[in-house]
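What you see is the complex with one protein chain gone and the rest in place.
First chain written, first letter: the chains are A and B, and each begins at residue 1.
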Amino acid sequence: MTTLTDPPSESFRLSMLIYDTRYRAITFQIIALICFLLFFGWLISNTAQNLADLGKEPSFGFLMEPAGYDINQRLIDYNNQDSHLRAAFVGLLNTLLVAFLGCVTATVVGVIVGVLRLSNNWLISRLMAVYVEMFRNVPVLMWIVLCMAILIESLPAPRAFRGDDAEASMKLFDTVAITNRGVYIPEPLFSRSLGDIPVGNLFNISIDLIAILIVLAIGFYVSHRIKLKADATQEATGVRPRTWYMRLGVIFVPLAALLVILGFHLGYPELSGFNFSGGTHLRNSLIALWLALSLYTAAFIAENVRAGILAISKGQTEAASALGLRPSITMRLVILPQALRVIIPPLISQYLNLTKNSSLAIAVGYMDITGTLMGITLNQTGRELETVLLGMLIYLAISLAISAVMNFYNSRVKLVER
Amino acid sequence: MSELAMDTPIDRSAMKVSDEVAIEIRNMNKWYGQFHVLRDINLTVNRGERIVIAGPSGSGKSTLIRCINRLEEHQAGQIIVDGTELTSDLKNIDKIRSEVGMCFQHFNLFPHLTILENCTLAPIWVRKVPRKEAEETAMHFLEKVKIPDQALKYPGQLSGGQQQRVAIARSLCMKPRIMLFDEPTSALDPEMIKEVLDTMIELAQEGMTMLCVTHEMGFARQVANRVIFMDQGQIVEQNEPEEFFNNPRSERTKLFLSQILGH
Partner (left out) sequence: MSDTHAETVSYVRETMLPQQEPPASTVGPLGWAKTNLFSGWFNTVLSVLSGLFILWLAYRLLPWIISPTWQATSLNECREIIGALNKPHGGACWGVISERWKQLMFGFYPPEHYWRPVLSLILLLVALGPLLFRHLVPAKVIYFSMLYPFIAAWLLWGGTIWNPIVAILGFVIIGLSLKFLTSVLNPALALIIGVVLAVIWWVALAGTVAGGLSAVLPIGIEAIASRQFGGFMLSITIGVTAILCSLPIGILLALGRQSDLLLVKAMCVGFIEFIRGVPLITLLFVASVLLNIFLPPGTNFDIILRVIIMVTLFASAYMAEVVRGGLAALPKGQYEGADSLGLDYWQSQRLIIMPQALKISIPGIVSTFIGVFKDTTLVSIISMFDPIGLSNAIRADTAWNGVYWELFIFIGLVFFIFCFSMSRYSMYLERRLQTGHR
């Protein structure tokens, strides 16, 4: 037998930086870091020099200067003497508004279409397939521009509503006016309003709204308690008490009472002169963007919903039926919980896509964060670097917030699985 | 236990053990996080030895032989293969991996390459052998494992036993001096086990140094010159096969053998 001598005491050699697994990683990371820093240094020095040549100094001071332009669709008070910062904030709220409206509509339409696509009715499932393929395979920008064109070109002008034998008339018992300048819908008014409270110096929040939300929240909470109680009764006695009227009641009765107390009524749009006044005015740009984004995203959501339901094997349904569960219970307790787990992550990334696509608002002149900060503010102040970087950061923050929700959901679902 | 391999007459005298050391493991320890999988392993394998490693599930058999070609990293002690110590030096690792062949439980053939390409890949890229020569070697070893006619098929088109024999041929194409087997037959149906074991026996008769994790006790009796019993990450007993099976000394071994041979 050959005996082995002790290994030679290790001395550090330069080649170990590359060939030794312990140092190799560090070497490469340092090289990568150096390359990265060099690259960024290069970019920054280029930028500094270019800006110096142009006589611009990077600064965000311009945000405080008066913006000087109007924003017609807005959620909070704004006039053209307000600062660029406030204009950007109005834009941000507009982005969030259209993203929220779009996500809700897209989910409703998408779920319906996705379920109908699985229907065993041949005609319906074909129709839905046509819808999905039609919207998925054409750019969303085209849908936005097309919706805008339809609204502007094919709807009657407000003056068509005038006179005794008017060409156009208001819809839904004379409460909604659909014109080529936008849609006028009734606005909620409170005759015994509680007033507003200012949030910082930025905007006012209506106390009425807060009161309504609080009442609703309490209602849902009590309703949930009733459900838990019903669950407990079912577990103890085996019979589930009938609670749906109580659960609806605790939500709607207090709400109705509150509305009466506040003196809730609707303010209807009315034709005055050549235009409508009163009511809430939804601009065409908002409607076109909202419609196009929701219909486009709904096509993708429909596919996710369909895939999610298909992913639950037929065996699950059969096993549940074999146990004697009725279809509605099978759906609620067996299929849906599993399907939702598959559907929700892609659903959230569709929300993310919709939010990012809402930046196409600039194509139809809806003043979102792209249209204000990276549009008019950029052009008026000539601050390309600052505005575009700031805009990107805002979108990044929104995206990260949405992904955080998704990760939270994923981790919770994972825990349940174990 | 399967006695399938027993019907082939075996000439044990041909399997000579030299006194040159092939693998030496000294005071080797390994942890997975907090879990101490291998505890103070000491093992010397001479050239030409056929060693069977047995033991209950989770005892660290796979981990031990995967340490020998550094698929797993050990944290303490030494492993010296063919005079080269396994350290964090990449050159040593590459050298040892090209000297040591390994067969896996699930074959790990490359499904996107034909059988022939599977066999020539490493010689061409690691040993830098010309393609023609590599193909000749590959055909030679494929003939040896008795599937030369499948050379142009893809792994998915072969049976499990055939795939495992290709995996053996693939390792042999690198002309390894040591072969490691990790439960090569446990994913196979009984009739396929025999064809794989026959190949391994043939290899043993040619004097290959082999370390083999297996539950085929027939194979162990017939081919091995040493059986190593592991439990809880330690080598509990090692002996010649006859002694090991007829006169197990430790309680754990007795229990294991009674479970595995008892019915």
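The criterion applied here is as follows: a residue touches a chain if its C-beta (ideal position, glycine included) is under 8 Å from a C-beta of that chain, and two chains touch if they have at least 3 such contacts.
All figures in this text were calculated on a predicted structure; none of them were measured in a lab.
S.K.: The chain left out here touches which displayed chains?
M.R.: A, B
S.K.: Using the touch definition from the top, which of A:119, A:169, A:234 or A:280 touches the missing chain?
M.R.: Selected residue, touching the omitted chain: A:119.
S.K.: Taking the entire complex into account, which one of A:17, A:51, A:189 or A:226 touches the absent chain?
M.R.: Considering the complete complex, A:51 is the one touching the chain left out.
S.K.: Would you indicate which residue among A:194, A:363 or A:406 is in contact with the undisplayed chain?
M.R.: A:363
S.K.: With the missing chain put back, one of A:133, A:167 or A:231 would touch it. Which one?
M.R.: A:133
S.K.: Can you list where chain B touches the absent chain?
M.R.: Against the missing chain, chain B presents residues 69, 71, 94, 97-98, 100-102, 104, 106-112, 121-122, 125-126, 154-157, 170-171, 174.
S.K.: List every residue of chain A that touches the chain not included in the displayed model.
M.R.: Touching the missing chain: residues 18, 25, 28-29, 32-33, 36, 43, 46-47, 49-51, 53, 119-124, 127, 133-134, 136-142, 145-146, 149-150, 153, 356-357, 359-360, 362-363, 370, 374, 378, 384-385, 388, 391-392, 395-396, 399-400, 403.
Here, only the chains that are shown with their structure count from here on.
S.K.: Round to the nearest whole Å and give the separation of the Cα centres of chain A and chain B.
M.R.: Computed value for the inter-centroid distance: 57 Å.
S.K.: Going by the contact rule at the top, pick out the chain A residues touching chain B in the complex.
M.R.: Chain A reaches chain B through residues 1-2, 4, 7, 16, 18-22, 24.
S.K.: So in the complex, the part of chain B that touches chain A is made up of which residues?
M.R.: Within the complex, chain B touches chain A at residues 19-21, 24, 26, 44, 46, 78, 80, 85, 87-91, 93.
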